[in-house]
Structure formats: structure tokens, C-alpha cells
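Handing you a structure now.
Apart from one protein chain that is not included, each protein chain of the complex appears where it belongs.
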Amino acid sequence: MKLKSLSHHFLKVAALALATATATAQDKLPTAQVNTTGLAVTDDTVTVGQLHSATGTMAISETGSIQAEQLAIDQINAAGGVLGRQIKVIKEDGASDWPTFAEKAKKLLVSDKVGTVFGCWTSASRKAVLPVFEKENGMLYYPTFYEGLEQSKNVIYTGQEATQQIIAGLDWIAKEKKAKTFYLIGSDYIWPRTSMKIARKHIENVLKGTVVGEEFYALGSTSFGSLINKIKLKKPDVIYAAVVGGSNVSFYKQLAAAGINASKQTLLTISVTEDEVLGIGGENLAGFYSAMKYFQSLDNPNNVEFVKAFKAKYGKDSVIGDVTQAGYLGPWLWKAAVEKAKSFDIDKIVEASPGLELTTAPEGYVKLHPNHHLWSKLRIGQWQKDGQAKVLYESELIEPDPFPKGYQ
Amino acid sequence: MKTDHDNVLEVEDLGVSFDGFKAVDGFNFYLAQNHVHVIIGPNGAGKTTVLDLICGKTLATSGSIKFKGKELRGVREYRIVRAGIGRKFQNPSIYENLTVFENLELSHPTGRGVIGCLMFRRTASIKKQCDDVAEQIGLADKLDTEAGILSHGQKQWLEIGMLLMQDPEIIMLDEPVAGMSVRERTETALLIRKISKDRSVIVIEHDMEFVREIADRVTVMHLGKILAEGSMEKVSQDPKVIEVYIGH
Amino acid sequence: MGEYTSEELQSIFIMQGFSGLSLFSVLLLMGLGLALIFGQMGVINMAHGEFMALGAYTVYFCSHLTETYAPTFGPYYFVAAIGLAFVVCAALGALVEWLMIRHLYHRPLDTLLATWGLSLILQQSYRSIFGAREVTPTLPEWLMGSYNVKEGLDIPINGMFVLGLSIVVTIALITFMYRSAFGLRLRATVQNRKMSAAVGINTGKVDRLAFALGCGIAGIAGAAFTTIGSTGPDSGSRYIVDAFLVVVSGGTASLLGCLASAFGIAQAQSILEFFLEGTKGKVATLLVIVIALMIRPQGLFPSKVRGN
Partner (left out) sequence: MPLLFRTLFKTRGEALAFGGFLLLLLVVLPLALPVFRLNLVGKYLTFGFVAIGLVLLWGRCGILSLGQGVFFGLGGYCMAMFLKLEASDPVTTAIQSTPGIPDFMDWNQITKLPMYWEPFKSLPFTIFAIFVVPAVIAFIIGWALFRRRVGGVYFAIITQSIALIFSLGIDGNQGYTGGRNGITDLRTLCGWDIRSENAQYILYFLCVVLLFTVALGAKYIINTRLGRVLVAIRDREDRVRFSGYDVAMIRAFIFAFAAMLSGIGGALFVLQVGFMSPSIVGIIPSIEMVIFTAVGGRLSVLGAILGCLIVNFGKTTFSEAYPDLWLYLMGGTFIAVVMFFPNGLAGLLEKIPTSKGKYAALFARFKKTTPVVTTKTTPISDEN
């Protein structure tokens, strides 16, 4: 079933692969040449690792990335693999536990000698594995939008760093809604805190607005009654939210129940994707805005193909969020880098990576910056009752800037 | 009544109430040296509560408990024990999976602090003391028996033996002969008479024959108060006492 | 707070009072089933949260069925789903009691650990059956939104619903405990198990029913919480510590203790969260409870039965 529905896409992919010149069975490069550092590469296969939480609290979020990465790998294999080698995946479960992530990362790199790893979701898990990747000189494709403040030779960040996601979104809402006062709300960990720090600087220094409240709630908090009353008291023009996980659901349900809905209140969030809407329910979000680089409803040929392929593989009810799409980019970017370098060696991939372009990305055109982040656009989507977003705004390509001056 | 230091324990105006219910009220009690003092009374009279109050298990709401002139109210249980008051519970309370010897040894007062426990060594004198006590309570041939398989009466004796190891000045026994055979009762009575040579003993008991055998003095309690006090002959002829016992 | 009008402050005061009440009803609903089991057998059921999640999934399942087969029934299915959640959870509870708990009555700490093992299994089975992602049942229109008393004063309908439900459940439980023959047997067993057995009460059956009832109430709680929270494989674990603390602070003696401690904790948390920020409010609440428990470990309403 997959083959039929995907054939169109495969043709295009295969054409692309041909165009980039190497990956056909006839002129396959010898293994000794493409693999000088003892990675798990044979004449026919290359082994890669996938490291996400299949169990535990983060399984909720990471499922989409696991699926998208697998889809990309299947498609690449169907189109002839990478340098003529089929990709074999070793899946490891980080179990939402950071030491386990570190342990499994080490296992993938040291025991399995994988060519690259697609994985991690939370900042904490990335921070836990980062020293392992740097020490063992592995490669990690990390899909989540995150707080920035990091740049590593061994990591390619396929999601947006904080400034890419925040600044254009705030500019838009300030212009569209004439917003002057903002209430910042986040879950209590580094990504929301750093994001809110950047948001506050931008609001105060550039937009000349005021922040009337800034609060962080423990992950898993379920009661927001007091917070909602404070919001009602302060009457901000915009609620700017970065609440994640199960708290998200409680937050929006209680907001809706307290009579705070889109007709009375503008709300912009940087943490709600189609995945989260499944749990929150479209009716509780209708009219609120999300700032993301990708929405499932994006209308371009790449995305139409991608959504079709994804639903064919994972069922018609499955949804695709921002991170899922970013996860999908990982294997394609790695393939492009390997084929440009004509080698699986990590150092050569790193060397080949800056400037790589992907024209087939569902989000449109992306380009890899020398700082290992992607140039990408920001979109503002307005949530509809059916759980999909209507895209109202699309920025130009934004340069990634993980260490933004003036925002620290 | 004498209040000089012939009395090792002087309890005055003792009272305790649980949510307004006065379990013990205006209780006065004087324990003379080397006496066996028995407290009797119908169920619910507050006898066990009195023992609980003296040994600190329950905190009194009024009154005073003086042991050799020192106030015991508010003092923690283990300190009361260390001061020299031992208590046996109604149901035999022993360490069932230790041997008789280990039960006795564990009750020896050397090294009861944390450090003391770590430093504790089984010296010859401790061993001898255990043997002597075992002799006294008739368990000399059962030293290596696991305490759990002793008969009910032997368990009661073992617990008395554990108190004797501490060499207290007052021993409080809560129904020591409940569930014993006639022969065991006789032996227990002898044991109590014997141990009271060097110390005072408070006994709670229902069995009047047994009380007659051991008591130097008897206090009758009813509804938390003292009904009568004196020698067994005297209280058994007290019309109030007769009424309470026959009335029930 | 000079910058606000007195009318605004008044509205906030009322709404803040209501959010305290609403949190109270949430805590109460969570705690009741647990308290019943704890009072009956001195056992903390660590899988309590998973029973709540089962209740929530039951509602989701019903919502799914209704949408697929009987869309006209949409506005009413929720009430039926709550009933079904009770039945499903009580049935599972009875099964668990029969298979596991009854063998462990004389070892309360081990029961606590065994039920934790059970919670792992339940969580993973939810993940296998319903997927790792969170789900949300389609709630009937009448449960959504808020009741607008006047400008700036909104009372959430789902909050009122949960409050109403918790009152109904509490009254039903109290009536059941103090007015029914089974309630009498149950209370008798708590007070003196041997004696109850001697006068012909089947204490094993009483235990099973009490456990099932406790789990059933957890199911109702879980079902009701679909209106305010999320439903996922581990959503139960988000509630458990709060529920445990409600029960432990209440003391073992009575449902009254549970009621009082739920009220106290809810008000403390609601007020602290209003004046402190986010996590700090929660930490402060927990600290207050733990310190209170250190000072008064027997809880608000300790058992008055004479100890041995």
C-alpha cells in the first residue's frame, strides 16, 4: 500500500538523488573509501540510530518524531538508499529519563558504531547526550524547536532556535493587534524561560510594550485557576504562552471555561502544534494563534505529498506538527551531506553540511547555516475547531542566531 | 497516709480525658517499697490506662507522678524505663524469632544508645546475668529455643524475665496470669513474691484467688476513679466494691 | 492594588473564591476513593491515579462510540459515560482486590508497593491500547464555556459541574456508609475485624466491595476531570501526590477528615498561587502540608479508637 501511494514522491526523490549524482547501484563507492573511521557501514547497508522516548511521560511528544524519521528513512531506502546503501535503523528507547538517554547514546556510538543518530526531544535529553556525542565524535540530528544558546560540531538542529520563533511572531502580533501589554506564561524549564527572556527583551526594547506578568508552572501542573484570575485582573493585550505537556491541556481547557476565548482575548503560543491540539481539543483553542515554522495545512506541493505519505503510513487520523516535520528533515539532510561529502565519516559530513539546501522540505526551502541551524520561515497559524491551523502570515527566511546579541 | 520516701512512687490527682471522656480522674496512688500492689476493677475501669500514664505511653492531662521524688509527667518512655520502671503488656510482647537467650540479652541495659549498640559485646557477666534470670523464670533449659514456640505461660514469664534483666525498681504487670493453667498461676505467684523482695510490683489482675495470694495492698478502680483501697481483706468486705462486682 | 477599581477587585475576589472551591472539589473527588480504601484497610492504593485515567479513557471511548454510531446522543452521553466509568473501574477494582490485595492485608507497605507495580502495568496498557498521545473526548456543548454573571465576572461551567458532582458523590457515599446495611458492616469491620467476622460478617466480601467502591469513585473522578485536564497514559500520575496528601492529612478516621483537608489544601494552594508565582506557589503549598504533617502527624481527624 505504501509503495503505490508514495510512488509519485519516490520518482521525484529518485530524480533528485540522480541529479545529486552518486546514489545508484552501478557506480557505488567502495566501503573502505566512504568509511575510514570504522562506522557500521557495509557494502549494502549503513546503520543509523534513533533515540527517542517510546515510553514514559515524553512518549506523548516524541511519537511524531519517531514516525517522521522512520518515514523519511523508508522513502530514502525505497529510492536507493544513501551512497547505494540501505539504511538500517537501531531504535533505542530513552524512556523519558535523561541518564538513560546518555547511556543509550553511548551504546549507539560505541557498541553499534552507527553512522548518525536521529533523536532527542527535550533540551534536557539533548544536554545529557551532548557530551557523549562530542567525546565519541558522533552525529545527532535534533528535531525540536529549542532555546538556542548552543552550537556543537556534532549536532544539526533541524528545529528553530528561539529567536527565529519568537521575534517575527511578536512583531506580527504587535502590528496586527496593536498590542502593548503582554502576559508571559510558561512551563518551568529552560526552553520557556529562555524564550520568555528573549520575548521580554524584544517587547521592552524593540516594541516598547510592557510585560504585565511572567510566570512559570511546574511541568505537569493541572490547576491554573489562580493564574487565570490574575490574567483577568491584569487584562493584557496578549497572552504569550509556552506551556507544554499535560499542563497544556489543563491550561487551555480552564482558560476556555473561564470565558477567556478568542473573541475577547488574543493569545499567541509557541508551544502548541497539531500534536498538542489532539489532546487539548480544537474547540478549546479556536481562534488562538501559534507561531511555528510548519503547519500541517501548509499549501505547497512538497507538503501535500508529505502529508499524504504520512497518513498512508500512520493512518488517516494521524496529525503532523512542527517537530514531526523537523524530524522528517533529519534523514534527508544527513543523506544530502553524506552524498555531498561522498563519505560517511563524521568529520567529512560536518565539513559538507554548511550551505546544504533542501528544496523538497515540506516546510518549503531550507538551508543549513554554518552554525548548524536551519534558515527557515516563521508562520502564524490561527487554530480552527477541527484542530488544523489557518496560516495567516509567513515571514521571509530568518537567519538562525543561537547566541543573539542584546537578548541575553 | 505516709508520703515519705518509703514510697517509691507517688501518684496524685492523676487524670486523663479522651475527647471529654475522663478515662482516669483524680487518681491517687502510693506504692511502698518492696510491696506488691494490685489494681483491680471491672472492665473499662481505667486500670491499663493508669499503667499507660505511669510509663509515659499516654500523656496525663492533670496531676503528678513522682518516682523517688522526681516528676515523671512529660518524660519520654525510654527515660522512664531507664530511671527504673519496667512494664509488661497484657499480651505477651517478646521477640518471637529470637531465642530466649537473645530476648534476655537484648533487654540488658548495657549499650542502649546507638553507639552503645554498635560497641556491645557479650561479656561473661552479661551471659551469667541472662542465665540467672532464666533460672528465676524457669526457662533455664530453654535458652536456645526460639521464643515464638514457647507456651503462652512461658512467654509471659519470658517477658517478666526481660524486665528483670533491666533490674528496675518498679515492675508493672498487666494481667500476668491471663490464659495460664492453674499450675502456671501458682508458679507465677511464687515468682512475683520472689521478685518483690528487691523491688516494688504493680499488678493488674482479675483473678481474685491470685490477687489474694500475692497482694500486699489492693486498689479497686471503677469508672476511672478509686473505689476503695487497703488490704485484700478490707476491700473485699467493702460494700461499694461488692456492689460493683456483683452489679456487673 | 490601587490601580484596580473596587468592582474589579470584588469580581476577582469572587472568582478567586470559586477557583479555590473548584480546586477543593477536584481534590475531594480524587481523595474520596483513596480515603475509603485507606480508612478501610490502611492501604494506600498507588494505582489510584491509573484508575482515574481508566475513568477518563472510558469517557473518551464513549465519546468515540457516540460520535460514530449515535451522534444525536451527543449532548447526553457524558452522564452515561460517568456511570459507565464507575462500573468499569469498580469491576477492575474488585478483580484487583481478589487477585492481589486480599493476600496482602497484613502487610500495608507491601500493598503500597504491589499497587505501584500494578500502576506500571496499567499505564503501559493504556499506551498500548490508546497510544502514547493524549486524547480528548468531545464534550457536550452545555459543559463548555462560562456563566457570565456580569462584566468581568465569569464562573466556569465545568468547574460548577465538578463541584456539583463532588457534592453528589460525597452525599451519596456518606448516605451509603451511614444509612445502608453494607455501610454498617463496613464500619463494623473497620472498628473490629475479628468481632465482625465472629458475628457473621463476611469481612472478605466487605473488603472487596470497599475496594471496588473506592476504585469506582476514582473512575468517576477521572471521568469528571476530562472537562478540566488531559487524558493520557500517565495523566493519573499527575494527581497522585495531591491525592495522597489529602488523605494522609485528613487522618484515617472519617470521610470528614478528607473533606476538611481537601478544603484546607485547596484554599492554601489557591491563595499561595495567587500571590506567589507558578512553581513557587506549588512548592510552598507542599511545604506547608509536609510541615503540618510533621507537627501533627495523626492528621486533622485522627482515629479515636483506643490503641493497643
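Note that the chains take the letters A, B and C in the order they are written out, and that residue 1 is the start of every chain.
Note that a contact is a pair of C-beta atoms (placed from the backbone, for glycine too) under 8 Å apart; a residue touches a chain by one contact, two chains touch by 3 or more.
No experiment lies behind these values; they were computed from the predicted model shown.
Visitor: What shown chains come into contact with the chain that's not displayed?
Guide: Computed over the complete complex, the missing chain touches A, B, C.
Visitor: Kindly state which of the options B:V75, B:L98 or B:L223 is in contact with the chain not pictured.
Guide: Within the whole complex, the residue contacting the unshown chain is B:L98.
Visitor: Please identify which residue in C:Y4, C:F73 or C:W116 touches the non-displayed chain.
Guide: C:W116
Visitor: Return the single residue from B:A32, B:V75, B:L106 or B:M208 that touches the missing chain.
Guide: Answering carefully, the residue with contact to the hidden chain is B:L106.
Visitor: Which residue, C:M15, C:I44 or C:A90, contacts the hidden chain when the whole complex is considered?
Guide: Of these options, the touching residue for the absent chain is C:I44.
Visitor: On subunit B, what residues meet the omitted chain?
Guide: Within subunit B, the residues touching the omitted chain are 55, 57, 76-78, 81-82, 86-87, 89, 93-98, 102, 106-107, 109, 111-114, 116-118, 120, 159, 162, 166.
Visitor: For subunit A, which residues touch the unseen chain?
Guide: 54-55, 91-93, 95, 97-99, 102-103, 106-107, 110-111, 122-124, 127-128, 130-131, 135, 147, 149, 188-190, 193-194, 197, 216, 218-219, 403, 408
Visitor: In the whole complex, what residues of subunit C lie against the chain that is missing from view?
Guide: Within subunit C, the residues touching the omitted chain are 38, 41-44, 100, 102-110, 112-114, 116-121, 123-125, 127-128, 193-194, 197, 203-204, 207, 241, 244-245, 248, 278-280, 282-283, 286-287, 289-290, 293-295, 297.
The working rule: only the chains that are shown with their structure count from here on.
Visitor: Which chain pair racks up the highest number of C-beta contacts?
Guide: Most contacting pair of chains: A-C.
Visitor: Whose C-alpha centre lies nearest the centre of all protein C-alpha atoms?
Guide: C
Visitor: Measure off the straight-line distance from the CA centroid of subunit B to the CA centroid of subunit C, and report it in whole Å.
Guide: Computed value for the inter-centroid distance: 47 Å.
Visitor: Can you list the subunit C residues in contact with two or more other chains?
Guide: none
Visitor: Which positions in subunit A are in touch with at least two other chains?
Guide: Nothing qualifies.
Visitor: Which positions of subunit A touch subunit C when the two form their complex?
Guide: Contacts found on subunit A: 54-57, 59-60, 63, 188, 214-218, 220-223, 225-230, 232-233, 246, 248-250, 253-254, 256-259, 261, 275, 278-281, 283.
Visitor: Of all residues in subunit C, which touch subunit A in the complex?
Guide: Answer in residue numbers: 4, 8, 11-12, 15-16, 18-20, 22-23, 26, 124, 127, 131-136, 138-139, 144-146, 148, 152, 154, 156-159, 227-235, 238-239, 269-271, 273-274, 277-279, 281-282.
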